[in-house]
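Only one protein chain is missing; all other protein chains are in place.
Letters A and B mark the chains in the order given here, with residues in each chain numbered from 1 onward.
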Amino acid sequence: MKKSVLVIGGGIAGIQAALDLADKGITVDLVEKLPSIGGRMAQLDKTFPTNDCSICILAPKMADCYAHPNINVMTYSEVKNISGEAGDFKVDVLRKARFVDEEKCTGCGDCFKVCPVSLPNEFDMDMRERPAIYMPFLQSVPRAATIDRAGVAPCSDKCPAGLSAQGYVALIRAEKFKEAVNLIRRTIPLPSVCGRICHHPCEEGCNRNDVDDPVAIAGLKAFVGDYVREQGEDVPATIEEDRKEKVAVVGAGPAGLAAAFRLALKGFKVKIFEATSKPGGMLWWGIPDYRLPKDVLKAEVDFLLAHGIEIEYGKTIGKDMSLDDLKKEYDAVFLAIGAHRSLKLDVPGEDLEGVVHGVDFLHKVADKEQVKIGKKVAVIGGGNAAMDAARTALRMGSDVTVIYRRTRDEMPAISAEIKGAEDEGVKFEFLASPVKIEGKDGKIASIECIRMKLGEPDKSGRPRPVPVEGSEFKVEVDTVIPAVSQAPDLDTLGSKNLAVTKWNTLEVNAGNLSTNVEGVFAGGDAVSGPASAVEAFGAGNKAALYIEKMLNGESIEPVPEEKDEHVITLEDIKARMKGEITKSERILRQHLPDDKRRTSFEEVEKIFTKEEALKEAARCVSCGPCSQCEACAPACGPDAIDYNMKDQTVALNPAAIIVATGFDVWDPTSASEYGYKKYPNVYTAMEYERMINAAGPTGGHIVRRSDGEHPKKLAFIQCVGSRNPQVGHPYCCAVCCMHATKEAMLAREHYEDINSTIFYKDMRACAKGFNEYVERAKSDYGVSYINSDATVQENAETHNPVVVFDIGGKQQSEEFDAVVLATTLVPRKDTVELAEELGLKLTEFGFFESPDSILDFGRSEVPGVYLAGYCAGPADIPESVAQGSSAAAKAAEILANSGGG
Amino acid sequence: MPEDTNIEKKPRIGVFICHCGSNIGGFVDVKAVTEYASTLPDVVYATDNLYTCAEDGLNNIKESIKEHNLDRVVVSSCTPRTHAPLFQRTCEAAGVNKYMFTFVNIREHCSWVHMKEKEKATQKAKDLVRMGVARARFLEPQEETKIDVTPAALVVGGGVAGMTAALSLANMGFPVHLVEKEKELGGFVKNLHGLMMTKKSANEAIQPLIDKVNAQKNITQYVNSHVATVEGFIGNYDVSIGTEGSESKEVKVGAIIVATGAIPLVPEGLFGYKEHPNVVTSMEFEELCNKKEIPKLKSVAFIQCAGARGQKVSYCSRICCNVAIKTAINIAENRDNMLGATEEKAEAEAGQVVEEPAAEMKAEDEGLERRRRRRGRGRREADEAADEGGAPSSGVEITVFNRDVMAYGVEHELEFNKAREKRVKFIRYLPDNLPKVSTKDGKLEVGYFHETLKMERTMPVDMVILSTPLVSQPDAATLSQLLKVPLGQDGFFQEAHVKLRPVDFATDGVYVCGTCRGPADIAEAASQASAAASRAAIPLANGYVQAEALTSRVDETKCTGCGTCVEVCPYGALRKNDDGISEVIVAACKGCGCCGATCPEGAITMTHYTDQQLLAEAKAALEEV
Partner (left out) sequence: MAQKHHTAHHGKKHEPDKEWEPKIVGFLCNWCSYAGADLCGVSRFQYPTNIRLVRVMCSTRVSPHLVLDVFEAGADGILIGGCHLNDCHYMTGNFHTEKRVELMKRLLKEAGIDEGRLRLEWVSASEGEKFSKVVTEFTEGIQKLGPSKVRSDDMMKAKVSAADDASQTFRLKALVGKEFNLLSKGNAYGEEVDAEKLTGVIDVATQDEFERALILELARIRPMSVKQLGMVMDVPTDKILRHIVLLRQNSKIAMEHPEGFTPVYKTIAIGGEQ
């Protein structure tokens, strides 16, 4: 078998090691964590002491490495499970899904333009933004995009309908409103409606909950639905295929509408039979106007119907037609008849005049029927229907008391609803349960309740209310509206064949919503009992999926939904953002004034204006970070994007391993004496490096963060965090003196009027050509060198950093336009983990250790494992390259002596 | 000869124009360009693809080559810098030589930079295709040359670098000829007393390496020897090794590693050297240590950069500060009883001359103390701390006069800290105010300018150790001429590229490591040595070198042997043959074209980039359509 070598890290040291081995005919697997090889060197603008353009000299090497027939480059990959010994290691490589086919992608960047997500561009030291589908830099190798998808956002994860909430929030933020609506409609056929009435579990999931308040996801959905419709941009989709098969949908509620829409889009002939005179089911009959204006609902339903859906009102199944009739005429039937029958309280006096059940009450109000209620109304129940009934009764001029057997905390209604009721003046009687309704002259006089106390939790996890003996009390009322629960009205269905559960709901196979009668599916409240609209939408979608499969002649065997994706946590985001999330106040929706609310059915919560929506959407922290809006795939010409790509593990059997994982840049924020992040015009050297790069975030212009002007006086402060035992880096980074010298020279090359001063401890210009380089900086580029420690303050008015230093023991200060900090270079964070995996020792500062660092540098204590580059201690580029070659030599020796190669 | 190659057989060119989805297609009328391409001379087939680089695009090229009997291919799509190898492989798979392929870039250089001018961009794309076709008509198939390599190496220099390089190559299984001019292996290091960062003596430290070299059967050693002549080029060198007192030996090798080391500068005329016996170089001090001949010491001064950084040489010699730190610590610790003469510590302390800190210095101290509290130990504060704290434990006052302490990296910096903890004083001087060594009443003293106090001061010392820079070997120039590899301005060997090719020479087949390349410490020299071994092992392991056929070609009938090409070639890829005519060493040529553009007789052409090809391409741009 041909022996191979594993190289971990695709920076210049790793590339060199790989090329050296491959050129000798040895097979190499090169594993790089990031989506591109190139490492830190790719981030540099120029290299000292020749001021070579870094990418000019590096890019050909990257290309050679990637194209080398003996090198298998695995980017966006990590090594795991290392075992074995020199000559015979066993290593797993986790190839993270990049969701883009490396071979097919041409690197054209069309997808970047449609991605709504903006993330800090790590390659540019977060100084500009990049989309979630991206290449780290334009010369990336491989020249292929990667989707930055760490998992699913909790909002999307929580949505019962499986809607990518982060996706449409991102699209709204990017002002891609039409795209946002299209995305919502793929799951929720009625965006404006859903945005208004949804109990939005997405917002409960929002990671902002633990920072300030969740993003107003539902409000954004309502906004974007309205906005697109009002702009006249909501144009029905063209239906490409024309199918002959006919589908009957019984019930025009959310489940029925969702299924009908989905099937119509597929080209099926869909007809809806609706028992009442209006579409929407509970949306129409159960939800009062002040929450959901009827014209909004009507407009959205009309949009759906415009996709060729027929609807016939006043047709009740079991009355006007039988299930068998439908089965004969249609190829599939979807039963979505809802749960419209109010459940009784089962207390004496429920048949008295003045008792009107919640659903019936709301139905009548919606139908503009005259409903007589009295002055004092008791509403029984704590759900949304109870709140709707109470607030409706209030608007009709009554004094309303809600009686609920647990406390406010246990109320199942949406908290905004409860709050709304409270604000409007609805009274609450908690921990009370009706015992009997007492009448006088056949009319209600009072309701007798008993006090409850909270006991052990029941099956739902809520504390069970237990009556307190002898605590009966009376409330004087003239109307009682029980709103405890509803059930489907199955009696009228008229089919004895359909299986029914013991809770009197339709029995279905939960996986595909098929009933026991072939070709008949059911979903929504009729199956689940009273539940939310969004769950009903989900059921409609699911039914449509399996109906389509059936009509395609495919198996309707339920396919379990995959949900193994990691749900992004706040910790994940903090790690990504390298710090806390900035607080920002949730934009509150305007409310109708309380006094107006008591008398009018006008919509209470105003929909966001465009400005408010953009502001609110901007609060989203892009958990995914990919929002899974799926905008990129259609934009990709060569069809390179594959959202279903999975992480893969590749097993390797290398004879030797070369570790070349490079370094990290220490964040000097904690060293407050330098004012980094506190003063805008203080930069790290790496930030500066990206700034002067012509392809960098400022296009090669050196600009002050405070005002965008180019600085004329620049200060460089050396050894920030290094040569300093107090922050744990007593060592010298070995490259910063020359780096600063180079940066100062480049500043002058960019602008003739820039003068630079370098504050240093020792000017360590101690390799070939370095001293001459420093002398040239002084003589030809006017760079001044001051031998002093330095700290930074700020002139608050000009935002000019003030450098405090000392000459001859005398403290001095000088104002500059900007300051560049040479921060310590430290081992990468994951070094510890890798060291453990490989059985390597680390030095006290976390670099990989060479036991004989004098005569055999780069040979680790584990035979067959070699080190190269900065991960083994401070080294500049030529040293790293030499170490790369040196490690290759050591590996080649092992191969020569283990009979392979 | 190449001028009329294409006349006999009419070229059959196939042109493939890529839409690159809408990347080209969105801004250039690709159909129109394709139609136009089919009208161009010698084009027998032209077509367009949505993605030429996709599987079906590549198949289309292969099938078209067969179907239309194409003998050259023009692909008009993106940049050759990333995609050329892909299309070249495709051509070769269908039997068309890869040098019969031309790439036309109508994406990066056309559609993407003219996104608002579709008509003009289309016209430009047509022009670019016409240019590509014009070039293609004059293409010629090329054979890439394979040159056999003798799988053996020559290593010049038997110090740490040379031994390490030789050992590595030998361990890989290659015979190595190791040439050392001294009578034994060990080089510079064997004369040292102790090494940095180890408690072992230098000899102890390198003996295992010498043992390994002695035990390695693949290494043939030549001591008291030198490289007399070298003929040949990569893979094929004939080397004559001259050995003192015996006949020279001829060896054949495929690669050569130069590891000849460096020597310390003799500081003639500097800092009282040779004027006072107790002014010695650091190398001489090492020898004194070895011989245990160190005189009684109460006070020692090191003067750094003695001759370096603008004095006799312009560069910093990288290692001297760390050597001084090592020596200072050794003295302070009285290692190996090296200060045998000063072992009566009490006596030393009694006779100590400790200067009273001046009043103004005390005032400064308060400021220093304040800053020390604020930021921890800074550089100068620590120096002053040594002042404050009295004498070091060894009883010897040690002062290092320096310009910057080059204790780079981890270990050196830690040693530097350790020296300061041992109360070694580090006093900075500026190049315009060098320390002065003089004698007063027969006693040595060092005068210096105290930068903090801004005043001249004097310090009596028993010994002055001059840290002198490493300079190149006197015979480096000879070897550089023998091997036709360059020396830099500072006399050290000049590597191919300071950043990315640190141990290569521009000339393939010859490699460099250790201090002959520039000052380096032992660890660095050893690391470079094994790097050089890796580089040298590439041709040796393959057994051949293959050169891309982008090389120069000399027309012997035109060459007059003026030698200009030999002068300008940065790779030594041209040489004069026995007839005084230039010839190209194909294996060494990189194809830059400098010689061709230079040749006063116009005798040199560049394969694949002939005047004819380039002029045809460029002039086609000017045609009116």
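The criterion applied here is as follows: a residue touches a chain if its C-beta (ideal position, glycine included) is under 8 Å from a C-beta of that chain, and two chains touch if they have at least 3 such contacts.
Given the structure is predicted, the values throughout are model-derived calculations rather than measurements.
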| item | value |
| --- | --- |
| Interface partners of the hidden chain - shown chains only, full complex considered | A, B |
| Option from A:693, A:831 or A:850 whose C-beta touches the chain left out | A:693 |
| Residue touching the undisplayed chain, where the options are A:25, A:84 or A:109 | A:109 |
| Residue touching the undisplayed chain, where the options are B:18, B:241 or B:506 | B:506 |
| Of B:211, B:231 or B:567, the residue in touch with the unshown chain | B:567 |
| Which of B:86, B:115, B:430 or B:455 contacts the chain that the document leaves out | B:115 |
| Contact set of chain B toward the excluded chain (per top definition) | 79-81, 105, 107-110, 112-117, 120-121, 123-124, 127-128, 131, 496-497, 506, 550, 562, 564, 567-568, 570, 590-594, 596-602, 606, 609, 611, 614-615, 617-619, 621-622, 624 |
| Contacts of chain A with the absent chain, listed as residue ranges | 45, 50-57, 59-60, 107, 109, 138-139, 693-695, 699-700 |
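Criterion: only the chains that are shown with their structure count from here on.
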| item | value |
| --- | --- |
| Averaged-CA centre spacing for the pair chain B and chain A, given as whole angstrom | 48 |
| Footprint of chain B on chain A - complex, ascending | 12, 16, 20, 23-25, 47, 49-50, 52, 57-58, 61, 63, 67, 104, 106, 108, 110, 143, 637-638, 673, 723-726, 730-732, 734, 761-772, 775, 787, 789, 791, 806, 808-811, 843, 845, 847, 853-858, 873-875, 877-879, 881-886, 888-890, 892-893, 896-897 |
| Chain B residues within the chain A interface of the complex | 20-23, 50-51, 53-54, 78, 81-82, 85, 160, 164, 168, 171-173, 195-198, 205-206, 208-209, 309-310, 314-318, 321, 364, 367-368, 371, 374-379, 404-414, 417, 428, 451-454, 488, 490, 492, 497-503, 517-519, 522-524, 526-535, 537-538, 541-542 |
